[in-house]
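One protein chain omitted, others in place.
As written, the chain order gives the labels A, B and C, with residue 1 at the start of each chain.
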Amino acid sequence: MTMRLGERFRVTLHGTSHGPEVGVSIEGIPAGTPIDPVGIQSQLDRRRPVGRRLATKRQEEDRLLIDSGVDHGRATGGVFRAHVANEDVRREAYDRMGNTPRPGHADYPARVRYGAEADLSGGGIFSGRMTVGLVIGGAIARELLRPLGVDLVAFTRSIAGVEAPVPETIENSDLRARAASNEVGAPDPEAARRMEKAIAEARRDGDSVGGIVEVRATGVPVGLGEPFFDSIESVIAHAVFSVPAVKAVEFGSGFAAARLRGSEHNDPFVWKDGTVVTETNHAGGILGGLATGMPIVFRVAVKPTSSIARPQRTVDLGTGLSTSLVVTGRHDPCIVPRAVVVLESVTAIALADLALRGRYLA
Amino acid sequence: MTMRLGERFRVTLHGTSHGPEVGVSIEGIPAGTPIDPVGIQSQLDRRRPVGRRLATKRQEEDRLLIDSGVDHGRATGGVFRAHVANEDVRREAYDRMGNTPRPGHADYPARVRYGAEADLSGGGIFSGRMTVGLVIGGAIARELLRPLGVDLVAFTRSIAGVEAPVPETIENSDLRARAASNEVGAPDPEAARRMEKAIAEARRDGDSVGGIVEVRATGVPVGLGEPFFDSIESVIAHAVFSVPAVKAVEFGSGFAAARLRGSEHNDPFVWKDGTVVTETNHAGGILGGLATGMPIVFRVAVKPTSSIARPQRTVDLGTGLSTSLVVTGRHDPCIVPRAVVVLESVTAIALADLALRGRYLA
Amino acid sequence: MTMRLGERFRVTLHGTSHGPEVGVSIEGIPAGTPIDPVGIQSQLDRRRPVGRRLATKRQEEDRLLIDSGVDHGRATGGVFRAHVANEDVRREAYDRMGNTPRPGHADYPARVRYGAEADLSGGGIFSGRMTVGLVIGGAIARELLRPLGVDLVAFTRSIAGVEAPVPETIENSDLRARAASNEVGAPDPEAARRMEKAIAEARRDGDSVGGIVEVRATGVPVGLGEPFFDSIESVIAHAVFSVPAVKAVEFGSGFAAARLRGSEHNDPFVWKDGTVVTETNHAGGILGGLATGMPIVFRVAVKPTSSIARPQRTVDLGTGLSTSLVVTGRHDPCIVPRAVVVLESVTAIALADLALRGRYLA
Partner (left out) sequence: MTMRLGERFRVTLHGTSHGPEVGVSIEGIPAGTPIDPVGIQSQLDRRRPVGRRLATKRQEEDRLLIDSGVDHGRATGGVFRAHVANEDVRREAYDRMGNTPRPGHADYPARVRYGAEADLSGGGIFSGRMTVGLVIGGAIARELLRPLGVDLVAFTRSIAGVEAPVPETIENSDLRARAASNEVGAPDPEAARRMEKAIAEARRDGDSVGGIVEVRATGVPVGLGEPFFDSIESVIAHAVFSVPAVKAVEFGSGFAAARLRGSEHNDPFVWKDGTVVTETNHAGGILGGLATGMPIVFRVAVKPTSSIARPQRTVDLGTGLSTSLVVTGRHDPCIVPRAVVVLESVTAIALADLALRGRYLA
């Protein structure tokens, strides 16, 4: 297994969804970097399930505990280590898969790889709960990037085919405010209502829905990125595909670029206030793997939650027969809203790593 | 710069498009692996420009030269090193960009990052010519994977919006034969003709077109992959985005997954000839980052070639004024057909690396 | 800073001597490896200061707490994480060095490198207390190596020039028992008494003494090691020099080899009970960086403790004048006995890493 991401800003996840805790160790935070537990906690709160974020018992859940690497509010330069406790481990619900692998889950290949002994209840290390460490790491990475002028925002672009319209020119701050105004994280109130409705319908049907998340990073210094093999796209995509349920990523014009001609797709350079910018941004802010200074823009497809309450056909690995399965336990019918902060976080981690590698940061 | 890819099967590229040679060093080839120069050369030949592959002087171009790591036709276990000479370096055509960055190229961010001194003529290390080393590495990786039963094929799925239909159930060998029967690498003769026509039109207009490449890998052992951070998707995407002009990647149902419900998207497990398979393959052969044993399937968007003969607007970095630019030199109006073998190669490299890491190979 | 050691068995230290805790994260422990907290604790107990090990309050100090990576007494395959609390942090004694660097300490170069802000009281990350994590890691590494038949022992070879005689042929178990019978860890009671006397005299004089530790590893599989650059010697020496106060290491005949002729130094191969062994072991069990199957033997020089109670000359970095300094606080007059278990531990870590790399372990 590879529980470690990054070269200079190195994030290592520990724990499992049903052990005593999940958490993260980070190497490479420059000594003196301000570490704000309140800010990290607010990012962790964004990761909580839809409908529970406003609940009264919020303060007891996913509480950040910092174990090392911080002194008087600043990074010491040593290894940062933090965790949250797993307070509500219900083993009975998430019991071992036994011999009937759940469709859409890692159960079957994990069984073949790691054997029946490997404890996969509730997903184990395949669980979305492991992303707690990514959110903590992302909060610190965002802090590192701030002095460079980098600003990150992620939001729900679509759920269940319902697309949220986004104005052509909109500031990150405006996007952020709009996305925070509803539980699905979409920057349009009408689309958000329809998305919530689609989620409610899926829940009622014992089913689930997927969607698309968009991430934007402005203020990325021109030239950031490590060609040939550690282009911005490579490093971000590597991180993004570690988030459970992600199936696709496209930068800038993405798949639409395949239908354009070069004369349409190439972004002309122009001067603006003494700075070089491009008139369009089909490149998504990246050329030759390096930042152009235009916003880095990419979209990520999140598949519908695999855990559904409807009966599904599967096999019995013990008897060699066909069977059917109903997955029990508490499940989100749509994880897209929770994936938003996780995808924003891994982007911050990827950019912070590249910023350290390129010496944009001390 | 990061000219190195992989953990156990490590590929390092050297040279530039206009130096004396381009090539590759590979660490991690198990001692005794058969190394067949003829087979590697045949992969290199697939990378040659459309229209020149059948030309008589083929034998003089991109001739493989192995420098170390092979003894009596087998890998020694030491570092493998090979190169091809750059025989036709026309510096006058690809002269330094001067102060006018080409739209769609790395010129501008590379200038900011590396300064005016960095020699970027003809793309330097950003050049597609660097992919020679990837093709050599891919040929060896394919050889490593063969005893596991892995079979790889890549083909052109679309060019300029012309889609090649692919039968629902088709063997890799059949796909390979069909794709090899035309110069654009599409598995359908009628679509291939229309693609060739679209390319010819773009050339006539001094313009370029993009497209989509699909890669399939069958026989990948169940369980291969390294969760959490080095999932098959992460490792393949990392490699794929190092190929110049790639803007997007989707695995299995990809972006279409965002519109499906879980009950539609989850692939039911069934028995087939005593083996566990899935009825559908929306997962693209990957669950939880691990191989399910079903074909690994993904599609890659390739943007239209940035170098076009039409005048383009750009800036003069010296004067601070706007200007226009006509890019001279020889350029492919569509690099999709040449990208096919490169994408197949990086997939082989990624899977060989994961196979070594997971000890599927000695 | 590099708080991480190893390629496959990766040990990362966190915390500082005066923060809330010190500890370790370990990646690469194969799932299912037995983890015995009692065994780890007994190794931690060996690291305690001379004269305090038999004290009544032992049980409260350096108590192992495992945070993740273990389920039902076995490694999960995820990241192992453990720590001990720093219960007795006396900041007033180990106050910041101010402007007068202590001779023999890292104070001066650390100040130049990390600035006056870096908190170096009590040594910070330069403290011997960080070795707690090495001992925990070593205990687990030893467990990994056990099924291979590897047995490790370290002991005090000399202190303050008092040499402990060691019989030519002695089993590790015998060495271990002898070394455990006295507080200085020497395998000879008479020498141990004289060493204790030398230490007591140094303490009385407000001074300190150094010594030599020898490490032996039997049962190392023939061939273990990674030539060219990760020979057994390279990997062990790298680890050994991370232990504070180590100034030299010699394998087998070591510096004495420089005076021998090849005909004297080469160890003849002979058959013994159907196995190839060497008659002598000048090679210290290593040829070409690989294990020969004979005991791996090396000696390590530990300098006298830098912290002494006598006045020492130093400089005032603020005034530019000369000054003198008396280091206060509690200090061991001889850390050699405590270094024994630490050196044994890093050797276990190095060998476990090489065993995983060479696939001697699953």
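Rule of thumb we're sticking to: a contact is a pair of C-beta atoms (placed from the backbone, for glycine too) under 8 Å apart; a residue touches a chain by one contact, two chains touch by 3 or more.
Keep in mind that this is a model prediction, so the values were computed, not measured.
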Of B:27, B:163 or B:316, which sits in contact with the chain we cannot see? B:27
Selected from C:192, C:212 or C:341 as touching the chain missing from the view: C:212
Hidden-chain contact residue, picked from the options C:138, C:225 or C:295: C:225
Of the listed residues C:17, C:86, C:182 or C:306, which contacts the missing chain in the full complex? C:306
Contact with the hidden chain (one of C:18, C:46 or C:105): C:105
Please output the residues of chain B touching the missing chain, sorted low to high. 1, 3-4, 12-16, 19-23, 25, 27, 31-32, 67-69, 71, 76-81, 83, 114, 117-119, 124-125
Can you name the residues of chain C that touch the chain not displayed here? 1-5, 13, 101, 103-110, 112-114, 125-126, 130, 158, 160-161, 202, 205, 207-212, 222-231, 233-235, 237-242, 244, 246-255, 257-271, 274, 276, 278-279, 282-284, 287-293, 301-308, 310, 312-315, 317, 320-322, 358
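Just so it is clear, only the chains that are shown with their structure count from here on.
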Considering only mean CA positions as chain centres, point out the chain farthest from chain C. B
Please report how many Å separate the Cα centroid of chain A from that of chain C, as a whole number. 41
Please tell me the distance, in whole Å, between the geometric centres of chain B and chain C computed from their C-alpha atoms. 48
How many angstrom between the C-alpha centroids of chain B and chain A? 27
Taking each residue of chain A in turn, which ones touch at least two of the other chains? 1, 3-4, 13, 114, 125
